Structures are given as C-alpha cells and as structure tokens.
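To start, the structure under review is shown below, and the notes come after it.
The full complex has more chains than appear here; those shown keep their coordinates.
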Amino acid sequence: MNDKPIKLIDKKGIRLDGRKADELRPLKLQVGVLSNADGSAYIEHGKNKILAAAFGPREMHPKHLALADRMVLRCRYHMAPFSVQERKSPAPSRREVELSKVIREALEPALFLELYPRTGVDVFIEVLQADGGTRCASITAAALAIADAGVPMRDLVVACAAGKVDDKVVLDLHDEEDKLGAADVPVAYMPSLDAITLLQMDGILTPNEFQQAVEIAMSGCKKIYEMQKEALKTKYMVVKDIEEKEEEEVEE
Amino acid sequence: MSSLITRVRLKQISQHIENGKRLDERGLHDYRPIKIEQGIIEKAEGSARIYMGKTEVLVGVKVETGEPFPDTPNEGVQTVNAELVPLASPDFEPGPPDENSIELARIVDRGLRESHAIDTGKLCVEAGKKVFVVFVDVYVLNHDGNLIDASALAALAALMNTKLPNYEYKNGELKIKQGFTQLPMKSHPITVTIVKINNQLVIDPQLEEEKVMDSRISIAVNEQGNICAVQKGGSSYFTPQQILEASKLAQAKAAELRKKFNW
C-alpha cells in the first residue's frame, strides 16, 4: 500500500476505470457450470474469473476427519499459474492457505453444520484470472456452488471490498487501486441475517473511515446478493423447464 | 469401490461397444462435439478453453525470461505442467501432481516438443544467458474422459493464441516495448487417443468408457502425416495388428481435426 503520486480519482470523483465511488465493477454470475461437481458457479467480477465447485454433503475422506457432532466444511482457494502477471507456482502459497481458512470461516456461518454430523462438504475455488478482490468474488461464487449442491443454508454469503483511494472511501477496488490505495477492507455478509462473516483490513484508516468502509462494502454486498439470487433462479427456472418437459414426455 | 449398479452399467457399455455402439449414439470412430475458445485469459500471453463433450480443459500460456539449458544455449525453453484440480472430478484430490497428471503433462509436452511445434530457436535473447521460457499450464476443469486429446488440442490452440511482447535488449537489460508478435511456431501436432474396449478400437472415450477400457494408445501426428510421439497406457495390451490400425486411425482423425480447425 504505497502512496505514489498517481491520481486514482479525478476531480469529478471518477475512478480510473470510469466508476463512481460507490459503483461496482461489472459482474456476471452463472450457476451449475460444471457437470461433475454436486454444485458449481462461475463469477466474473471486473477481470476476476473464478470457478467454484461444491461436493457433498458426503462421507468424509479420510474417515478419521469426520466429526461426531457436526458436518465438516473444507475449502481450498487456489490460483491457476496463469491467473496473475508473473506465473505462480501451482503449490499452495502461504497466502492461499490463509485465504482458504478465512473463506471457510466466511461460509460456515451460513451452514447448518450440526444437522449433518459425520459428513463433509468440500468447496474448491479456482482463480482463473485475478484482478483485485479475488477472495470476495470467490466467496460470492462459493456460496452459489454450495446452494447449487442443495446444501441447506441460512442465507447466501456475498462478499465485496471497500477501500481508501486518494483519501476517499470507495467500493470494490480493482487491481491498481488495491495496489496503490491506502487501505483495502474485504467484507463477507449474509444480508437477510445482517451478519458479517469475513472482515479483514490492510492499510491505515481512521475509526470513522473504517466504519464507513464496512458500511459501503455491505451496501455493495446487498447489490451483488440480488444478482446471486437471480443467478440461482435462472438456473433453476431452466432446470424446472427441462423437468416439466421431461414430465410431459413421460406423460405422453 | 464401484457399486453393483455401476458395475452392471459398465458391463452394458462394454457390450454395446462390442456391437459397435456408443453410449451417446456416436460411431466408434467419432469425436464428441468440440468447441475451442481462444484468448479468454487476458492476463496470460496465450490461452484456450476446450469443450470436448462434457470434458473441459483450460490451457494458459505465460512467457517469461530465464536461462537456457546448457546443451541448447540458443534455444528457448518449453515447459508443460498439468493440474487435475479437484473441482474437475470427485476422483481428483488436492496435492502435488500424481502419476496421472505427470503423465498427462509429459504426453502433451512430448507431442509439442518432438514435432518442434514452438520454434524455440527464435526465442533466444542472448545465447547461453537469457531466453524466453514458455510455460504451458494445462488446467482440467471437468473430467469426462479423453483428457489427453482435449489437453493437447487446447495446448496447441493456446500456443497459436500466444503473443510475445516486443522488446529491446541492450547491455544485458531487457526493455519491453509497445506491441506484440505472434509466438513463432514450426508445426501443429494433433494427438489422437485410441482405446481398446472388448477388442474394438474406439476413439474419444467418455469417462465411463475409460473405466471399462483395456488399454489406450495416444499418437501425435504432424502436418505431413508423420508420427511424432506415441504413448501406450492402461493395464492391457495391443496386438501388432491393432497398433497398425491405431496408427492409421490416428492419421485419419488428425487430418479430420486439422481440417475442421483449419490448422
């Protein structure tokens, strides 16, 4: 987080990529994109391109990791070697290990873990292209993949970052803002429950700015939440259509 | 491992093929529908995503500078890696590459290397010191069989889509300039995998077919119809006659694919 003399926001409050302070990057969400996973989702968030897949609830493998009183959620956040500027070794970095943990802890509050003892759900996230905010986009996609797998959820989890750029708190940092800005605050949120399930921060913020950042990030989350629901509906409407057709065929 | 139902199903598949029929009505020597999208990872120097039926593979190409091998000081370096990431199949587990991903990477690598697909002689910046290294990363996203052919095709498509930055090299310093040139290529090998199921030769097996196959042979064929890499796999054998048939089949199907993609 260096403060270099590049202007990231112009006099009219417009950011390098033409967005206003509280504007999201373009988003695209798709559910049910992989045939082998029990549930899957694809997200494009800015130039981020991320796939998430969910397997389960199923028997834990290896078995000794199963818990007698709850379901186990496992999460792997992983970046493709070609997803970033300099080729990344496919072996998990310390950053990827940490993000896998915080993403898991961002998703767990949405699950009824105690209802499915001795089982496991595995969530695999592959970042195909990274553009700032991969952890947030990963959570948004992973929640959809879990829902698509039919795992009961308290709410969808949706995530978005806020940050401070040129002394201003703005929504949804892109790569350059992330690198040159003064702070980055990723937030994961369950809107219907008003519950924050991930919160991190890098940089320096006054208490007020921090508060402001959390709020603007939640407002971004709420917008993406609508797209999540739409994406789920779209898939299941399509599926429903097919099922109706199949039923018709059966009836014929 | 496999339940009774699965085993009954696999037996049916195998019997069907004995009678010249496929699961999905294809002929024994037909590929599933193939779709290739190039350039989908903008941050990579090259990329391609292939859909071969439900099998889906993404290949990204990164180009960096590095040292040449001591015995080829004037040549760039080609390096192929394959990841069977766990979202592609319940059978894939996270962890370091296992023998299957290593074999896949090495088959793709040999097809390109032995046919001299990349013109590595044009990737030298300073002999013995600095050359371009071409990283070809094969990323399997959904596994429904025939990963070898799908990965080899996607790798070729990604390389054909790869751009090299223009540069200036002075006093040991490489300076990137505006603009790009295409990665120089000398050949476009196509790999065709033939599997033996109930003594029938079949191409482009789906996953369920691979589970009942006896053995497979993958043959890379170049523009001249010459053979530039071969790999037999699986726990059974081929007769010499079957090898001959497989090699003819590979040439015919490679030519067909070459025509289809205009490569």
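Just so it is clear, A and B label the chains in written order, and each chain counts residues from 1 on its own.
Throughout what follows, a residue touches a chain if its C-beta (ideal position, glycine included) is under 8 Å from a C-beta of that chain, and two chains touch if they have at least 3 such contacts.
Computed from a predicted model, the values in this text were never measured in an experiment.
This complex, considered in full, has protein chain stoichiometry A x3, B x3.
To be clear about the criterion, only the chains that are shown with their structure count from here on.
Rounded to whole angstrom, the centroid-to-centroid distance between chain A and chain B, based on C-alpha atoms, equals 31 Å. Put simply, chain A touches chain B in their complex at residues 34-37, 40, 47, 49, 51-53, 55, 76, 78, 80-87, 90-91, 122, 124-126, 128-131.
For chain B in complex with chain A, the touching residues are 40-44, 47, 54, 56, 58, 60-62, 64, 81, 83, 85-90, 94, 96-97, 135, 137, 139, 141-144.
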